[in-house]
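One protein chain omitted, others in place.
Moving on, here comes subunit A:
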């Protein structure tokens, strides 16, 4: 089938793009393909809120302050032109979404409420209770239904097709019947989500955040950017990786090792459990590595003890956390300590695009966590991820409408489709014996140990070697389920392939970058090195399938480099 616009991914970014495009030109033929139903997308998991300098709460808030906070938060790796656009558009986007039905919490005067958030100098974060992402996603889905957007749900992206540097469309697999479909289009928007699930059990991400869009982009000759920047949170639940907010430690919770010691006394004798995030994460890692963690089939962990706080305080101030622990760990924090460990939860890197969401191939755009504009640089601020998907989702929608009127007939040949069929058939190879779950687990483990919170040359060298080895083994991975109907085994194997390709970028990028900046902390290079490393990392796939790392300059503006202190 031929379309004017194909959007891959139906989270906040993809649906905003679809909505913007159809509203600007209702005659356009738009297809949104997604590997899950739209309302399942990971946008729903964002709880906190979305930043916009509406100045409803703090009357002295300005767009300039939002811009500066974001640049500083990015540890000066964000591109200042993109950040400026992000923050300028923010109030418009929030009002538009509100006008369309998003139930933002209100102030008494009837305006949108705003609350404080990490790294923000004013109360700037708009929210819908603690379900902001969920309600934003629902609102966008509702409006897409209203405008009759055509969804292809549970289709898996196989390839991005281009000819002579021009977009021709995508090829995707329908999970329902394993049939391969071509979606020919001059314009494709990749809104495929992040890649932090590669840390597997050490990740708070949804199961599908495997970076399929980034991997397909690499294969199509589109570079990725700043992949080594992955944000970690110190206290994720042991089994699920779900976050236990800093509030639990703020209220007086203890971190305990298997000797019953409050081990933070060794690392931060004064601040104890309330040391900065990166320090706490690193301390927990060291305890576990030194054999002072607890063992379980779900991996090693340490304990966050709230029992001494008493039932009343926990029920009153931490009810959500208590519920989360009961649901997902089967542990009531009133009665016993919570098993926790650091968890990966956001990918700053992604498909390399400019402020107009353009990649290096004409007609192919990328938005959201799967893209890297870059507005988050080396470290994303809370409340800026939802903003990113909204602002650049809309921007991409505007761009493709412009383009739709002035491009020729796209064409995906039968042989291109056959290539994908051959790839799928190859995965069912009879002599294959490697287990996907074992490779996946080993990938998560080596990334967690060698390319995790704290990094060194030796560990990263091992990490890179491990990923190379796992990629070799992946060539013999076994797909045991041979059914054509809803073959989730096949999908999980393909997702593992995506994760392995992007993991190589993460590990190689982290090894190359000999400095500490934002989320990237090198023990052997503990300070920021602007002279040598104030630049974006760029990742390209070679003809042999290897990853080559290069760099490109950061776009600066009126804000000069400064030391980042809070």
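We take it that a residue touches a chain if its C-beta (ideal position, glycine included) is under 8 Å from a C-beta of that chain, and two chains touch if they have at least 3 such contacts; residues count from 1.
The rule we apply is simple: contacts and distances are computed from a predicted model.
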{"item": "Protein name (UniProt record) of the chain left out of view, among \"MxaA protein\", \"histidine kinase\", \"Sigma-70 family RNA polymerase sigma factor\" or \"Succinate dehydrogenase iron-sulfur subunit\"", "value": "\"Succinate dehydrogenase iron-sulfur subunit\""}
{"item": "Option touching the unshown chain, where A:60, A:108, A:270 or A:312 are the choices", "value": "A:108"}
{"item": "Selected residue (touches chain absent from view) among A:2, A:355 or A:489", "value": "A:489"}
{"item": "Footprint left on subunit A by the chain that the document does not show", "value": "23, 36-37, 39-42, 44-45, 54, 92-93, 95-96, 98-101, 103, 105-108, 110-112, 128-129, 131, 134-135, 138-139, 142-143, 145-146, 176, 204, 206-208, 239-240, 242, 296-297, 326-331, 436-437, 479-481, 483-489"}
